[in-house]
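A single protein chain has been omitted from the complex, and every remaining protein chain is retained in its original position.
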Amino acid sequence: MRIIGLLIVIAFGSLLRYGVFFFPEWGDPASPPSLHVSPHYIEEAIAETAVPNLVTAVLADYRGYDTMFETTVIFAAGLACFMLLRVLQRQVPECRLYRHIPTGITLRIEKGGKLPTESGSFERIDSNWVPHDLIIKSTSRFITPFLQIFALYVIAHGHHSPGGGFQGGVILGAAVIMYAISYDLRRSIQRIGEQATAVLGSAGVLIYAGTGALCMVLGAAFLDYGALAGLLGVDPVMARSHGMLIVEIGVGIAVSAVMVWIYYNLSSAGRHDEGL
Amino acid sequence: MGVELFSDIASKYNYLGVVILMMIGLYAMIAKNNLVKKIIGMNIFQTAIILFYVSTAAKRGATIPIIRHGHNGHGHEVIHAAEYINPLPHVLMLTAIVVSVATLGVALALAVKVYHQYGTLEEDEIRGQLRNK
Amino acid sequence: MIWELDFIILTLVIFSGIAAITVKDLLSAAILFGAYSFMMCLLWAIMGAVDVAFTEATVGAGVSTVFFVAAVFHTTRDSKD
Partner (left out) sequence: MENLSPHFPALIIIVPLIAALLTSAAGWLNRRLCFHFAALGLFTSLLVSTGLLASVLDKDVILYRLGGWPAPWGILYRIDRLNGLVLVVIFFIAFLNLIANKRTVEESFPEQLGGFYALYVLFVTGLSGMVATGDAFNLYVLLEISSLTGYALIGIGHERAPLAGLNYLFMGTIGASLYLLGIGFLYLMTGSLNMTDIASLLPGFYGSPVMVLAFLLCMTGLFIKMALFPLHAWLPNAYSFSPSASIGVIAPLTTKVMIYVMIRMTFDVFTPDFSFKMMHLGEVMVWLAVAAIIMGSLFALAQTRLKRMLTYVIIAEVGYMVGGFWLGNRMAVTGAVLHILNDAVMTLCIFLAAGAVVYQICGDDFEDLKGLFRKMPISMAAFTVAALSLIGVPPTCGFFSKWYLISGGIAAGHYGFVVALLFSSLVNAVLFFRIIEIGYFEPFSEGEGGHGVHHGPPAMEIREAPAGMLACLLLAAVSLIVLGIYTGDIVTRIIDLAIPPAI
């Protein structure tokens, strides 16, 4: 296998190496990609969409249709991980372990047994439980709000600076993932349940597709945000800018929810127990 | 000839880097035995293609594709295409990165499932188990 | 675009890529892959693709590495190659 692999790889590599001889020079301003389609984006985007970040303008407007499916791909991945890994047959485990948080004493409750009355001060743990590090816990508690605000900023400010729905959504999801790592998965699922992540994931993509469909209902082409001008009370160019903001928010919601969803399923192999 | 070759390499070394990375990724996917290693190779292969696209966008003497003075509504200055890097490949590659992380998620989910089934991530051991059945 | 810097980082990218697929321990491979992604993100930032670099930093170096670690946690760290 190793030798076959090496041969295939060398053949493939030398074929590509041969092709590189005939490429335009790297960074050449006169190469076709710099001359044919892109000048229109660079020169006209701000007049046509009022968005200075060209990448956002092209991403969410000129090629907004691609981006809708990009979000759908992520959503499909979330669904796929759920379908592949999630174990839903809940058999009652032989015994459950509960830890009394103030004292650190662990209770072992056999099948059918009930918890003592003060259940608020107990937490469910697994047999491979290890105490979580205080430093990590407090640091993550300190960082999380800033991370979330930064994520919102990235989503909202994608028109003017690098960023946008996707990056912001991942950061927002990462904040939850960090919480789930530094505390434990059960607690994170209590806050943001599996159902919430799944429904939010589809809702995010639905915001995107729905915006496009709304444009269609208003008589323009699918995703032609200019049609929203009357609804938003601005001129068509600003309507494009606002339309992009709406879909970026949809992307942000979908991506953050799905990232958390994938993490839940992957980190507990679908059992939704203590996780990492 | 030698000088020409050297100047060719010097002006396109980035594309050569792409080729090398692709070879690394492809080699890992074909020849490695461990499933997680294959997944890493797959990701390297995909990022190499992303690097290729980003390289096609580069433009000497140009800046990042965010219009200056664009914050207060419509810019009044004339914008020259030569001043800004081509944004189109960047857009495409944002999509490709997303696709690669989606593929990664599904691949890892499948790998975890395979591990639960066979108790190993090595392909030859799995094949051996299947043959013994 | 500073080509010297670009060249150095490209070399680092290639080496971390090779390291990620040759190291025996899968957890190390995951972390090396994170390093690879991060170098790649720097490379793209140098080439002016700020949005792509940002995405790679959050996705490739961030979430992907977490996914890898999660998967390795539920499988095994050992690998024969």
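Should a chain be cited, it is by its letter among A, B and C, assigned in written order, with residues numbered from 1 in that chain.
Everything that follows uses one rule, which is that a contact is a pair of C-beta atoms (placed from the backbone, for glycine too) under 8 Å apart; a residue touches a chain by one contact, two chains touch by 3 or more.
Predicted model only: the values in this text are computed from it and were never measured.
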item	value
Visible contact partners (per top-of-document touch definition) of the missing chain	A, B
Of A:M83, A:I105, A:I136 or A:L231, the one touching the omitted chain in the full complex	A:M83
Residue ranges of subunit B at the interface with the undisplayed chain	26, 29, 35, 38, 42, 45-46, 49, 52-53, 56, 88-89, 92, 95-96, 99, 102-103, 106-107, 109-111, 113-114, 117-118, 126, 130
Chain not shown, touching residues in subunit A	15-16, 18-19, 21-24, 31-38, 40-41, 61-66, 69-70, 72-73, 75-77, 79-80, 82-84, 86, 88, 195, 198-199, 201-203, 205-206, 209-210, 212-213, 216, 220-226
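Criterion: only the chains that are shown with their structure count from here on.
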item	value
Subunit B and subunit C, separation of their C-alpha mean positions in angstrom	11
Touching two or more other chains - residues of subunit C	1, 50-51, 55, 59, 63, 67, 70-71, 74
Per-residue multi-chain contacts in subunit A, two or more chains	27, 53, 55, 59, 162, 166, 262, 266, 269
Subunit A residues touching subunit B - in the complex, by the definition given at the top	1-2, 4-6, 8-10, 12-13, 16-17, 20-21, 23, 25-29, 31, 33-34, 37-39, 41-43, 45-47, 50, 52-55, 57-59, 63, 66-67, 70-71, 73-74, 76-78, 80-81, 84-85, 160-162, 166, 237, 262, 265-266, 269
Residue ranges of subunit B in contact with subunit A within the complex	8, 11-16, 18-20, 22-23, 26-27, 30-31, 33, 55-62, 64-68, 70-71, 73-75, 79-84, 86-92, 94-95, 98-99, 101-103, 105-106, 108-110, 112-113, 116
Subunit C to subunit B touching residues, read off their complex	1, 6-7, 10, 13-14, 17-18, 20-21, 26, 29-30, 33, 36-37, 40, 43-44, 47-52, 55-56, 59-60, 63-64, 67-68, 70-72, 74-76, 79-81
